[in-house]
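Worksheet: one structure, shown below.
A protein chain is absent from this complex, but the other protein chains hold their places.
Let's look at chain A:
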Amino acid sequence: MTRLPKVGAAIAAALMMSATLTACGGNEPASTDSSMLKVWIMGDDGSKFEQLVEDFTKSSKIEVDVDAIPWDNVHEKLTTAVASGNGPDVMQIGLSHLPTAVDAGALADLTSVINAHPNLAADKFLDAVAPDKLNPAGKTLSVPWISDTRVLFYRTDILTEQGLSGPPATWEQLREYATKLAARGKGQYGYYIPQWDAPLPAQFTWQAGGDVVDASGKINLNTPEFKRAADFYLSFYSDKLVPTASDFDQTQGFISGAAPMLISGPYLATAIKEQAPELAGKWAVAPLPSDKTGTALYAGSNLGVFSKSTNIEASVKLLNYLADPATQLRWYTLNGELPAVKAALNDPTLTGEPTVKVYVQQLTNAKLLPVTAAWDPIGQKMLAALNEIALKGANPDATLAKLHQDVNDLQK
């Protein structure tokens, strides 16, 4: 049982670090040599990205030094970079981390330099990540890089066995299918809700025709649409259509057939192909079942320039190269991550593959979670409240009333 390093100690260390750095003659620029760019790429391996930028280095004579940051360390790295002023020039920012990065002032405003770079024009990217949705008014703090979304995964073999043809297209159908599939017997379920999935209730709210932010930009869950989404979410539990065990493994559950339908991202497809190649042909993906709409979560990553970088010109040049449809497609071939640029998404390389075709189709009907630092704690509170009701049998009205109160308090 190692002790948790005292939060205070960590902060003190961070403060001292920044103090020492300031003492040694101001904040060290990220890199002073204008022909060298330091890039942080998220993931375990930077070599594919190095391959991707080889052509860029050839044509521009700008060297790119790539650091791969494992996803688990992203938050720490960002915190240290902000506290010390010592970071990369260009960094990949997962959209879930974007509010933190924006709020912390970690990103440079690119508005004035971006116009000279045609690939970075707003209309080149998917509508879900239009600049006004990503940035505080009047600023351009990051540009889209790769996209990711949620689709419905279903087991074609099991559905056919139960006499269900094709994937469910509406909420009613989803529940109807799930009820039928759950009746297969003990330990068999109709659907699966990941208990850690905070975007899911938000996604249901969008589908019910609402939003989780009000007109003034404040997060507000006290709406009829959220209520409808919550009721829908909870009905899967009250009708015993989903597993209640928090350690239920979605990949195993899908492969074994215990949970033959679920909403997940392309990473699940990769996991299934790796862990159960023999399942090929027995499962498929479909656009999300819709209520008023079939809106899905838009996930993915952006690229931004670190606010302390002295190499903004060269950095934006690199961003422009990376937003080129050809580069975007090359990255898909290298690493399997979907483009965020419209022109690249319509390429036959992507649309020729049935699974990817569905992702691409869903991406045109996808939406960002609120880009505000308030969302993360509120999303967790929302999830906790719904789980309290679903798993512990808490009083729904009282729990939701408390949730609305908390949401208000957190935004004071």
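Some notes on this structure:
Note that contacts are C-beta pairs under 8 Å (C-beta built on N, C-alpha and C of every residue); 3 or more make two chains touch, one makes a residue touch a chain; residues count from 1.
Please note the rule applied: contacts and distances are computed from a predicted model.
The protein name that UniProt records for the chain not on display, among "MinD superfamily P-loop ATPase, contains an inserted ferredoxin domain", "Sugar ABC transporter permease", "Transketolase" or "NADH-quinone oxidoreductase subunit J", is "Sugar ABC transporter permease". Here the missing chain is touched by one residue of A:Val82, A:Ala269, A:Val285 or A:Val407, and it is A:Val82.
Against the chain not displayed here, chain A makes contact via residues 1-4, 6-15, 18, 75-76, 78-79, 82-83, 85, 100, 103-106, 195-196, 243-249, 252-253, 258, 307, 373, 376-377, 384, 387-388, 391-392.
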